[in-house]
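Note that one protein chain of the assembly has been removed; the remaining protein chains are unaltered in position.
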Amino acid sequence: MGPSPAVHRLAVSRSSVLTSAAIDVEFLDLIDAVQSVADGVLFGATYALLGIGFTLVFGVMHKINLSYAAASIGAAYASLLILAVIKAPPILVFLMAAAAGGVAGGLVYLIGFKFIPFANPLATLMSTVGLLLLIDEIIVHTTAGVPLNYPALYSDVIVRVGAFNLRGDLMFIFALCCVCMVALLLLLYRTRLGLATRAVSQQPTASELCGISITRVNVLTFVITGVVGGVAGAMTGAAIGILSPLLSLPLTVKGLIVTVVGGLGSIPGAIMAGLVVGGLENLFQFFRGVSERDLYIMLLLFVFLVFRPGGFFAMPAGRD
Amino acid sequence: MDFYLGLLQIIGVHTILGLSAYCVLLTGQVSLAQAGFFAIGAYVAGMLTVLAQWPVIPALGASAVVAGAIACAVGFPALRVKGLMLVVATIAFGEAVRLFFFNFTYQVQAGHLMLGPHGAEGFRQIRYFPEHGWTTLDVMLFIWAVVALVMAAIWWLDRSRAGAVLRAVGEDEFAAQSSGINITAVKVSAMTIGGVIAGIGGGIFAHYTTHIEHVQFGVVLATFAVAYPILGGLSSVFGTLLAVIFIQGFLIEGLRFMGDWRNLLFGALIVLAMNVRPRGLLDAGTVLALKRLIVSRKD
Partner (left out) sequence: MVLDLQGLTKHFGGVRAVDGIDLHVARSEILGLIGPNGSGKSTIINLICGLFPLTAGRVVFDGADISNQPTHARVTLGIARTFQNIRLFGQLTVWQNLWVAQNSGEQRNQNFFWRWLGGSRGAREEIDRTLELFGLSHKRDELAGNLAFGEQRRLEFARALSAKPTLLLLDEPAAGMNAEEIDELDIRIRNLRRDGITVLLIEHHVELVMSVADRIAVLNFGQKIAEGTPIAVQADPEVRAAYLGTAAAA
């Protein structure tokens, strides 16, 4: 006679518990990975904003402003000045960053772009490199190189969705970035200024003949992208919690990657690419750790460029 | 005295780096990958002299070949991306190389020491020069002999039809194609030559600093590499040399007395220079004028 039916049933149920425990561990890993990606995508909204700034300037002037990320971080630093004067709520600090970004944008145009001949992209490239170094040094000088704390909103809020935790501060950052993007798209496609900007990007000489002042459009483009950059800088500070001059170089590289992957000149592309890069960055970090994470991003970019040089949404090729 | 010799060494090596970017820039490709080829040259030459006991000149030759081969391989996909996208692609490549060496460890026991590259810590004890009795002066002269050689080679190339062909491709690819120029071959060749030169420079760099690590080969070095030829003007190799002397000699060393303000001035000066003289210190007009001056002096 074999084991009693009761014992048999116990044995069966224990083994099924063990199996489901094994599945649970794999399931947990998967959840962690997805959690990582989700966090990354939310943070990727800041990359998207940076990408938009790079791509918009490229679209209008056909030049890259390499100092953009540094100016954005600089604007975030500038917004901290307001805290030195009054105990302002974070929202005010963020707004101040946006305003500082706009001012910085106008200045960058004046000293880095306006007086250099249009047909000399190398000189503009170098001048923006000079501006990048200059802005970094100004930051280091005024803060003695010490990282500063940056305010964040909803950092103690955690929203549970099923098995996932969504950080409140990241969600706010994501939401604010989305508001910024929508506002920019409205500006570009529903206002006369936006129309003028798009005209200048396609045919500068003809636009001038139609009475559009190229200088005005360029200045406004830089100011607007500066505002967007200020928001991006502030949100980066809010997400990480601190600001440091060491941020500008990696952010420049990430911003450029996003711009190129999305397609130079394409705003929807930059948005998509920003979220993708944010998510992938965290995914690589989850699987291979921080030290190898960036290596894979770089290789991915290189491969991407070889097989799809136009990015997600390349600008359509013209007849000439 | 050693201080000035050291400064001359830095200027020499940076000139080689700048010249590697010069060739590529002539064809209109803005490549921020030169620091990557430089790094490859440094690690290859270092490993050959330290781990395989090679003499330094064959080691430099090997680093030139390896860096050149990788540059050639990079040159082909680089054809598919134009203009500013190439800037990003080469930044990505350079960073990938740096991150590779950040994670690269290959060590060999030698007595009580472990020799060889060691990940984030870098590659220490590249002591070929001291072990073989080279003084600082010897090293400096060696570096400048190489600089002179490379400059002479490029100067000669510039005067030949190849130089005009490179510049024609850089100026207008459609017109160059329609004039019978194989732009694929030209652009990849330029990238390869740039890689070879950068590899040699990197190999020398590894030996005179005796300790290399990934941080040194980042975006900043890559930017310096193209900054020298752009600031110096693409019309003559001497422009690059002048730019290196000016930046490394005058700005970085000469203004040391200014302390921290020196770095601020650096960025501001670049911006000013590009606004005032967009084509660089020695632009085409200046070079022609100088040539005429020299010719008229001879008469």
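We call the chains A and B, going by the order they appear; numbering starts again at 1 in every chain.
Assume a residue touches a chain if its C-beta (ideal position, glycine included) is under 8 Å from a C-beta of that chain, and two chains touch if they have at least 3 such contacts.
For clarity, every value in this text was computed on a predicted model and none was experimentally measured.
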item: Residue of B:Ile57, B:Met114, B:Leu149 or B:Ala164 touching the missing chain in the full complex; value: B:Ala164
item: Candidates B:Ala176, B:Ala206 or B:Leu241 - the one touching the absent chain; value: B:Ala176
item: Residue of B:Ile57, B:Val108, B:Ala148 or B:Ala185 in touch with the missing chain, whole complex considered; value: B:Ala185
item: Interface with the unshown chain - residue positions in subunit B; value: 160-162, 164-165, 167-168, 171-172, 174-185, 284-285, 288
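Everything that follows uses one rule, which is that only the chains that are shown with their structure count from here on.
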item: Centre distance in Å when subunit A and subunit B are each reduced to the mean of their C-alpha atoms; value: 32
item: For the subunit B and subunit A complex, residues of the former touching the latter; value: 25, 30, 77, 80-85, 87-89, 91-93, 95-96, 99-100, 102-103, 120, 218-220, 223, 227, 230-231, 234, 260, 263-264, 266-271, 273-275, 278-279
item: Interface residues, subunit A side, partner subunit B - complex; value: 58, 63-64, 111-112, 115-117, 120-127, 129-138, 140-141, 249, 252-253, 256-257, 259-260, 264, 291-292, 294-295, 298-299, 301-302, 305-306, 309
